[in-house]
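Complex shown without one protein chain; remaining protein chains in place.
Order as written gives the chain letters A, B and C; numbering starts at 1 within each chain.
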Amino acid sequence: MSRHAEFRCQRRVEFADTDCAGILHFSMFGRYAEEAEHAFMRSLGVSSFQRAEDGSIHGFPRLGVRSEFRRPVSFEDLLEIHLWISHVSQRSLEYCARFSHQGEEVARLRYAVACCHVLPDGRLRPMPLPESLRERIEVADRERLSFRER
Amino acid sequence: MSRHAEFRCQRRVEFADTDCAGILHFSMFGRYAEEAEHAFMRSLGVSSFQRAEDGSIHGFPRLGVRSEFRRPVSFEDLLEIHLWISHVSQRSLEYCARFSHQGEEVARLRYAVACCHVLPDGRLRPMPLPESLRERIEVADRERLSFRER
Amino acid sequence: MSRHAEFRCQRRVEFADTDCAGILHFSMFGRYAEEAEHAFMRSLGVSSFQRAEDGSIHGFPRLGVRSEFRRPVSFEDLLEIHLWISHVSQRSLEYCARFSHQGEEVARLRYAVACCHVLPDGRLRPMPLPESLRERIEVADRERLSFRER
Partner (left out) sequence: MSRHAEFRCQRRVEFADTDCAGILHFSMFGRYAEEAEHAFMRSLGVSSFQRAEDGSIHGFPRLGVRSEFRRPVSFEDLLEIHLWISHVSQRSLEYCARFSHQGEEVARLRYAVACCHVLPDGRLRPMPLPESLRERIEVADRERLSFRER
């Protein structure tokens, strides 16, 4: 099976995702990126979340997220999301996500996720990336997104 | 221990809860009512949600919700929520919730919740209300909210 | 131009839309129905929301929503949404929405929206349905959804 390093999809800005400033609420970019990531995983036949017999959960909680918002977007705008893998380690992945609207970048994110068991009491136990995932992915031949911040 | 039939609290309309029409998104009234209900339960020493050793979950999923929105409310408005129990059966409760702002009703909801086990595969198994809850609650001596609808 | 009375689309249950009971949060059904309604309007060339030169907003706030939840659905489930117009009046529309998963109904909603100006101070001023909308829609030749509730 071939390996994949990036994924592209579109996301419509929905009404409830905007705020009273008339624009998409910033917190939604992190959610839209997560949706794209889950669609990427589905396209590889991998589920981003599974509940085992013993009630434990296997998922990919975020370790940290960095984001930059360049232009506001509005209800019904159709965003292009370009997601790629910028790093793979034993127990974690780093993704970059670029959001565009009508050819212009509107936001960018970079974030790391850890492969974890979520125990029934809510604690996380890190675990290696499953082999079924590792054999389907690779780091993209693309820049790792950088951020302006002072 | 005494029995309780109603609960009052306040909820600030937060920025992310509004939409680009400049007002609180209608879906948030159901969430705010649920928050008030959970605060009511906490005040009785009852948790609205518990995860058992076997990974099964004990909670109160909604069976149905009826709502009416009378006046829009905006960012930073401080809402008064008045919640009361309008019916108790073996396995379910019915709540009424009235939302006011500056003395005027802005929305009302009536909804039923069922006491359920949520099994690890996501199926619901109805169960009787726990005795620890039943002995703390009673139906309020108040009208059951009605709705205009044609 | 032909008139339309109903609309069908699909909606994936996204991760952030679920809650710690492991299922789609009930408040999301109202949001998913609204998304379907907006997609329906777009398919007719009508926008569900417009900001005029004077800052006033033209939209379709909900007057009331009735909902019934029959089966829980989970992360990554692909829902079928069937939305139809069950009533049209001078200033409002009533929609019915049925959600299915793998051929079984999981939830139903019925709700009315009013055509309104939202003034800059947040007040709503009802207005007639625009002619551009009225000439594209009609009431569906289908049952109006009913609800179990005691």
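What we mean here is this: a residue touches a chain if its C-beta (ideal position, glycine included) is under 8 Å from a C-beta of that chain, and two chains touch if they have at least 3 such contacts.
What you are looking at is a predicted structure, and each value in this text was computed from that prediction instead of being measured.
**Student:** In the intact complex, which of the presented chains make contact with the chain not displayed?
**Tutor:** A, B, C
**Student:** Given the contact definition stated above, which residue among B:E6, B:D19 or B:E34 touches the chain not shown here?
**Tutor:** B:E34
**Student:** Which one touches the absent chain: A:A36, A:I57, A:I81 or A:C115?
**Tutor:** That would be A:I57, which touches the missing chain.
**Student:** When the complex is taken as a whole, what residues of subunit B touch the one chain not shown?
**Tutor:** These residues of subunit B touch the chain that is not shown: 14-16, 22, 31, 34-35, 38-39, 42, 47-49, 51, 75-76.
**Student:** Name every residue on subunit A in touch with the hidden partner chain.
**Tutor:** 20-23, 26-28, 30-31, 34, 49, 57, 59, 61-69, 71-74, 87, 94, 112, 118, 120, 122-124, 147-150
**Student:** Pick out the residues on subunit C that sit against the missing chain.
**Tutor:** Contact residues on subunit C toward the absent chain are 15-16, 18-20, 22-23, 25, 27, 51, 53-56, 74-75, 120-121.
Convention: only the chains that are shown with their structure count from here on.
**Student:** What is the chain whose Cα centroid lies farthest from the Cα centroid of subunit A?
**Tutor:** Computed centres place B farthest from subunit A.
**Student:** Which two chains meet at the most C-beta pairs?
**Tutor:** By number of C-beta pairs in contact, the leading chain pair is B-C.
**Student:** As a quick test, compute the distance in whole Å between the mean CA positions of subunit B and subunit C.
**Tutor:** Between these chains, centre-to-centre, one finds 23 Å.
**Student:** Per the centroid of Cα atoms for each chain, what is the distance between subunit A and subunit B, given in Å?
**Tutor:** 33
**Student:** Measure off the straight-line distance from the CA centroid of subunit A to the CA centroid of subunit C, and report it in whole Å.
**Tutor:** Computed value for the inter-centroid distance: 28 Å.
**Student:** Name the residues of subunit A that each touch 2 or more other chains.
**Tutor:** Subunit A, residues with two or more chain partners: 15-16, 22, 51, 75.
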